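The other protein chains are all here in position, but one chain of the complex has been omitted.
Going by the order they are written in, the chains are A, B and C; count residues from 1 in each one.
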């Protein structure tokens, strides 16, 4: 993959535009990409509405191809301009980018593969990427920190919820049985999840008194244990919010910390703080 | 719009009554307006109940006109008494006030426009205005502060929720398809929102095992991530509640308040605090 | 109402048993009352189950009368033994006690009034009273304090929710109309409450794309604003929980407060604390 010096600088230029957001062109590219991604998703949505598709099929088809070509060029440029192309191709975003591009080409070979175009919606995830580069808000950063801190506790909680749903779903299958809509255990577990999370579609609902009693227990359980993830995140965020307020500088004379943000003098020894 | 001195004082009087709540008349006007708005909404509600409307159509019609005339007079007085009438007319409340008044007049010209009378419900928003003037509670003020502080984080969260719903809705459209009620992508996204927010109408529900598996993931996700906005607001409110606790003593030298509990010296002027 | 000294002391004895819980008999009476109330409610429940009532109607009817007589005697004793009988009769619990007793007598005069027996369920509220007397847990006291502290904020919040539901319900009536189940505005408001609170029965569900869009907004709104009451209560409870940890005794030497519960020496001056 060794190229001449001139070619490398050309590739570096593209790399800067596509992968970074420090230059004017880089920011412009991000904005254009964002617009094209949103346009591509609107297109897929409109196409799925039968009455709309019947009228404007031609235009939608042309739009599809324009976007597919844009995505294809972007994909090739991304591969060319990066030093380790394979790493990109096999990365999470690399696979999504490919999935968003190939369905149109595939539709020539495989009939029916056209509907895979909807996979393009996954490209919306790149929005997070773009916004991160733009750094337009620090709020998401704080949220992410709190999430990371409470990850272990949330995992234990979700693990507990899933086990409870498996057990309760199995019991409901035995109590209600196939004649009341609980046709098999996986479906009963699905129902237990629907109930515990307080979603409650109502496509399946217990009919026997005993089943309704157990359902009541599940519902009250679900109503009470939603407090747990909420409590976890609340406490993490409260901790980080409270510490936010605390100035991290220490007094140059007595070394005491945790001064108020607007403090001019040390609350402990009364000497002047560094501004 | 230049008027004589006498006329201006007359307009100022009306301005004081309508726009302010410091005088006896101003407060009385607010109460009357509140009563009329509530009466107008009750009227619209009763009118929409077919069985009731059939019996008392006459009375309801007369009531409608009384309220319309009251609102018209109020609207005109508001325009006359303010210094910059255009600013009011184009303001949020100005547009709502107009929308609440014109449908009755419009119903002479345009058949069917009468049902727009229901737009009058928007005038209920003025209740917040009136209560603000009355300042009957400081609680809403604190709530608003906490909301404002957590606005950025909540926005990021809602943005994340919407993107997740678009992606999951699209995937469900591909998995379940039109034969199971997921007729098009916008409808699937609507379903994803219904599910993630744990509302769960049940008018559309996944039928295939794979669809139910994805639905389970969405539901548990929705059950877990509701913790995020809750955590955000909790932490903001906790912060403001705890800071209420701050040391209430003021510095004997510079009179600054809100010292730390363990403070020996004033953080502002450096003089010794009372123990 | 003047009685002889002997009679008064007899009335005082009954008062002690019925209204207080300090003596052995007072506690016993509370337990018996609790059991009878629960039995009376179980009876009403069983009666409402048609298949059960058909078989055991006789026994249930006898049971009803035993409980009615018990309640009647209790009601009369309560009136006799209290100093201000009218105050009890017109009090909240006095009315409930009467409502729980008369339906059986009324059923002789008014046909169909027997179903009012179910009002007896309201007597369950006395459970809170009894438990309060028994003081078996301090947890409910703390909860009540936190509730009281956040009452103003919760009221503002609920007020806001109701206004939002009225406005959104009215708009949905205009958008969806009677042909999609939104037959009148009160029903539409009912639907808006069902949706905003994330209950989602699904007996009424939007059919038009615009209606589903507005519904999506309502649902995400409801999903986000549930954070508010939660945040309010969390912050109040956090405040009271954090202050719980702090020993309120002050050091006998330096008067510093907020010692740890297990502290033996003052953290400030090192002198011994009172045990």
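Simple rule for what comes next: contacts are C-beta pairs under 8 Å (C-beta built on N, C-alpha and C of every residue); 3 or more make two chains touch, one makes a residue touch a chain.
Model, not experiment: these values are computed from the prediction.
The hidden chain, counted over the whole complex, makes contact with A, B, C.
Screening C:177, C:209 or C:229 for touch with the missing chain picks out C:229. In the complete assembly, the contact with the undisplayed chain comes from C:49, out of C:28, C:49, C:110 or C:178. Touch with the chain that is not drawn comes from one residue among A:9, A:23, A:91 or A:155, which is A:155.
Here one chain is not drawn; of A:73, A:110, A:163 or A:272, the residue touching it is A:163. Mapped onto subunit C, the footprint of the missing chain covers residues 41, 44-45, 48-50, 115-116, 118-119, 121-122, 124-125, 127-128, 137-140, 142-143, 146-147, 154, 157-158, 161-162, 186-187, 189-190, 193-194, 196-203, 222, 226, 229-238, 240-242, 245, 258-260, 262-272.
Touch with the hidden chain on the side of subunit A covers residues 152-153, 155-157, 160, 163, 166-167, 170-171, 173-174, 178, 183-186, 189, 195, 198-202, 205, 209, 212-213, 215-216, 219-220, 222-224, 226-228, 230-232, 234-236, 238-239, 242, 258. By the touch criterion stated above, the residues of subunit B touching the omitted chain are 198-202, 230-231, 234, 238, 262.
Methods note: only the chains that are shown with their structure count from here on.
At the interface between subunit B and subunit C, under half of the residue numbers appear on both sides, which makes the contact a different-residue one.
Chain copies subunit A and subunit C are related through a rotation whose angle, from the C-alpha fit, is 180° to the nearest 5.
Spacing of subunit B relative to subunit C, judged by their CA centroids, is 30 angstrom.
Subunit A and subunit C have Cα centroids lying 41 Å from one another.
The set of subunit A residues touching two or more other chains comprises 198-202, 230-231, 234, 238.
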